[in-house]
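Complex shown without one protein chain; remaining protein chains in place.
Right, subunit A next:
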Amino acid sequence: MLLECMMNGHAILYTGVTLAFWSTILIVGLCYTIFDLGFRFDVAWFLTETSPFMWANLGIGLAISLSVVGAAWGIYITGSSILGGGVKAPRIKTKNLVSIIFCEAVAIYGIIMAIVISNMAENFSGTTPESIGARNYQAGYSMFGAGLTVGFSNLFCGICVGIVGSGAALADAQNGSLFVKILIVEIFGSAIGLFGVIVAILQVK
């Protein structure tokens, strides 16, 4: 009976993992509280003891990878629509490649930002928080933030452009005059990716 209540195996797995995660957090937190060891939970210690290099490189990695995920998702959606619609209306093929290019642009934003950010990562000398200095920490966190910014904004931009492009392709297949209007929607969608890039550059300046 319990199995019927569950949706499928995935749901059981995810429920289990989430439950394990939150119960670990809860029990650890409870133990810290009971034994008056709350002072050991020190976010400042974590932020100053972990290396700024980790944060910088996480930012770089996330910048390119999340952008590529967005681009890929968008192309997958648009591409399947173009291919499907092109069976009955082959004329849409050439025009709708523009949608694909808008998606690809998102990936290009990501790789450019990744290269720009990684060029700013330099060696520093210092092993203790004092000798590392505030500027290095700031650099690390800025790069992480910039990478997150550009990555997530490109991710959603790519998905957005993809879905719009897919709709455009199918609409074009039905009625050729619709395409140009829908392209405007796609341009707006593409702009948000650009916003992310601009903000990221401001972050790492």
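The working rule: a contact is a pair of C-beta atoms (placed from the backbone, for glycine too) under 8 Å apart; a residue touches a chain by one contact, two chains touch by 3 or more; residues count from 1.
The working rule: contacts and distances are computed from a predicted model.
A.B. asks: Which one, "Cytokine receptor-like factor 1", "Response regulatory domain-containing protein", "Proteasome subunit beta" or "ATPase H+ transporting accessory protein 1b", is the UniProt name for the chain you do not see?
C.D. replies: Its record in UniProt gives the absent chain the protein name "ATPase H+ transporting accessory protein 1b".
A.B. asks: From the listed residues A:T50, A:N119 or A:Q174, report the one that touches the chain absent from this view.
C.D. replies: A:T50
A.B. asks: At which residues does subunit A meet the chain that is not included here?
C.D. replies: 10, 39-40, 45-46, 49-51, 54, 58, 65, 128-130
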